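One structure is given below, represented as structure tokens, and several questions about it will come after.
Every protein chain of the complex appears in place save one, which is left out.
Per-chain numbering from 1; labels A, B and C assigned in written order.
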Amino acid sequence: MAHESTSANPKVNYEYRRRKARDEMRGQVTSFAMMIFMTFIAFIIVIADFDKFYAFPVLLVLAGAQVVLQLYYFMHMSHKGHGTAALFLYSGALIAFVTILTFLTIVWW
Amino acid sequence: MDMNQKYTARTWPESPEKTTLEGKNKFLGFWLFLGGETVLFASLFATYLALKDKVPGNDHALAADMFELPLVFIMTMLLLTSSLTSVYAMYHMKNHNYQKMQTWLLITVFLGLAFLGFEIYEFNHYVHEFHHTFTSSAFGSAFYTLVGFHGAHVVVGLGWFTLLLVRNGKRGLNLYNAPKFFTASLYWHFIDVVWVFIFTVVYLMGMVG
Amino acid sequence: MKNGLKKWRFLPLFAAMAFILSGCGEPFLSTLQPAGEVAQKQFNLMMLSVAIMVLVIIVVAIVYVIAITKFRRSKLGDDFIPKQVEGSHRLEVIWTVIPIILLLILAVPTVALTFELGDQSGMEAEDEEGNREALVIDVRANLYWWEFAYPDQGVVTAQDLVVPTDQNVYFNVIASDVKHSFWIPAVGGKIDTNVDNMNTFYLNFDGEKAEEANNLFYGKCAELCGPSHALMDFKVQTMSQEDFDGWIAAMQESAESEQDFENDTVADGFAVFEEQGCIGCHAVDPTQQIGSSAGPNLTNFGERSYTAGILDNEDSDEVHAENIQNWIRNADVLKPGNTMGGYNEDDLSDEDLDALTEYLMSLKVYSE
């Protein structure tokens, strides 16, 4: 039961897979470039000394976007068969969020 | 199925990490583990945020006094790049190109080592320049614990890659070790994810506020 | 908690519960015999919830009893194959919606009372001259003893909390060593005395109910704090506003008045008190800063109802004297782990102890 046949004709399959992998690689390089870019922006925001009020949300959004790129492109969560993994990761993220929110609000009251 | 069966690029399955039942289990189990790690790091972040700049006296250095952007920037670039190189490694793993995979993993390891070097330098700097130590204040304890936990993950990740490379150096890729390489690289990406939050929340937001 | 009471359906049940439960416990200790507005409101909320819970239990019990009596295999025979029912949407809805309604009936007054009790704005109210209207008391919990300060009056005392009846009294509570919790069950719920920060809440001592309890309530530490956690009791003396004003005045006066000893033994006792170093931990100055000494302030020690919060003086000088001596000799046994420790004959001779006792019992400010 552990066998998972890929395609009837290995040759076609091979070519197809190579191409797909290359396409994917291109996507990954693009997302890497975006991540670098976002990091730059994040640092510039800090160097430019924006007000906390504006800087924090932007920084957090940038971090969030980077994480999504990591998860979906680098860690292949965009591929099928990641449903359960995503479910558990997001559950963890939800609890993580609640925990952090708590510590920001009702530890120092 | 014989785990050591030899494959060529053509017979190599599409998702080698999930082809065997062992691989499938390992793959899922590892993702679940990462779900738990998310909560683990959240607890550490939460603790850090609650204790940030909480020091016993006025003479103790605060976050904004110490952090240096260039250093953090370099560290971020190193780790981000190492994430990309491990993606390259997995690309070659899927194409059953063992040699290239090894090369890219090796590069990843070196980038990780460089990152660690900077981190050690950084900690050393804080301790000597600012007397900001693990025991000098609650802020110190929380800072070194959060960043140190991440650093420890980096160490484990590097050890893991190294062990895998050494163990499998001569025997090439098969369905027994492919899932191992794959989960190790997932781990590496996760370390990067955590770092994204560390540089944002600890350093960048620490500098601003 | 008026809106809770308005749920007329529960009224008979409610009354019956309250009647049965109020037979429980002692008026100076039991939450079931509330002796103040806060405790009363909490009691009402408790009774509302008990009523709901009893209702739930009754419903479950009815279905339950029928099910386990009617559907026994011994009655139905071994061959009986029950219908394999999948479920019922209508029933699912019913037993989802009804509990939600019951919970709402409980949740609304809960939230209301939580906010009501959480409202400390009364503490800030000032009269025309800018003086605070309400009485504020600072509470400091220490390993196995309690310190109470009246910041606006400039008075500090320990172990026996003295409060006026029929008004809101505000408390600022904190701990000096480890976490404790401040609880006077008959008068209202507890609040933790954290080491990190000050907590604030209020209580209201009902004059009439207090009389039933002989104007003396038991206070407890409600957070595990070490070996003698069980013995970290304190007492609350309640009195009318006038008496309280008199008490405060007497305390303030005692700070200004010169030491004058009734007789020589007392004077000797004071000498022992100084020589033995008692004074290093125990101040007899009511204006002392809260939190500045290692042991309870003893200014009005002679008037306290219990020695060390646990030994009942029974309003009798003999018992009181006995308690004091027992305590000084065996403090470490009576309250294990406390910082005072016992003084045996080598440390303190019997004569000295007698004199010391005499002195301590003479520490009165407000008894006629």
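The rule we apply is simple: contacts are C-beta pairs under 8 Å (C-beta built on N, C-alpha and C of every residue); 3 or more make two chains touch, one makes a residue touch a chain.
Operating definition for what follows: contacts and distances are computed from a predicted model.
Protein name for the hidden chain, per its UniProt entry and selected from "Na+/H+ antiporter subunit E", "Glutathione import ATP-binding protein GsiA", "ABC transporter permease" or "Cytochrome c oxidase subunit 1": "Cytochrome c oxidase subunit 1". Under the touch definition stated at the start, the shown chains contacted by the missing one in the entire complex are A, B, C. Residue in contact with the omitted chain (choice from B:47, B:85, B:102 or B:200): B:47. Of the residues in chain B, those that touch the hidden partner chain are 3-4, 21, 24-25, 28-29, 32-33, 35-37, 39-40, 43-44, 47, 50-51, 54-56, 134-142, 145, 163-164, 167, 176, 180. Where chain C meets the missing chain, the touching residues are 21, 24-26, 29-32, 39, 41-43, 45-46, 49-50, 52-53, 56-57, 60-61, 63-64, 66-68, 71-74, 76, 80-88, 91-92, 95-96, 99-100, 103, 106-107, 110-111, 113-119, 175, 177-179, 181, 183, 185-186, 188-192, 194-197, 199, 218, 220-231, 233, 310, 312, 336-337. Interface residues of chain A with the unshown chain, by the touch rule above, are 1, 84, 88, 91-92, 95, 98-99, 102-103, 105-109.
The criterion applied here is as follows: only the chains that are shown with their structure count from here on.
Chain geometry summary: the mean Cα position of chain A and that of chain B are 15 Å apart. If you check the complex, the residues on chain B that touch chain A are 1, 9-11, 13-15, 18-21, 24, 28, 31-32, 34-39, 41-43, 45-47, 49-50, 69, 73, 76-77, 80, 83-84, 87-88, 91, 94-95, 186, 189-190, 192-193, 196-197, 199-201, 204-205, 207-209.
Across the complex, chain B is touched by residues 1-4, 6, 10-11, 13-14, 17-18, 21, 24-25, 28-29, 32, 35-36, 39, 42-43, 45-47, 49-50, 52, 55-56, 59-60, 62-63, 66-67, 70-71, 73-75, 81-82, 84-85, 88-89, 91-93, 95-97, 99-100, 102-104, 107-108 of chain A.
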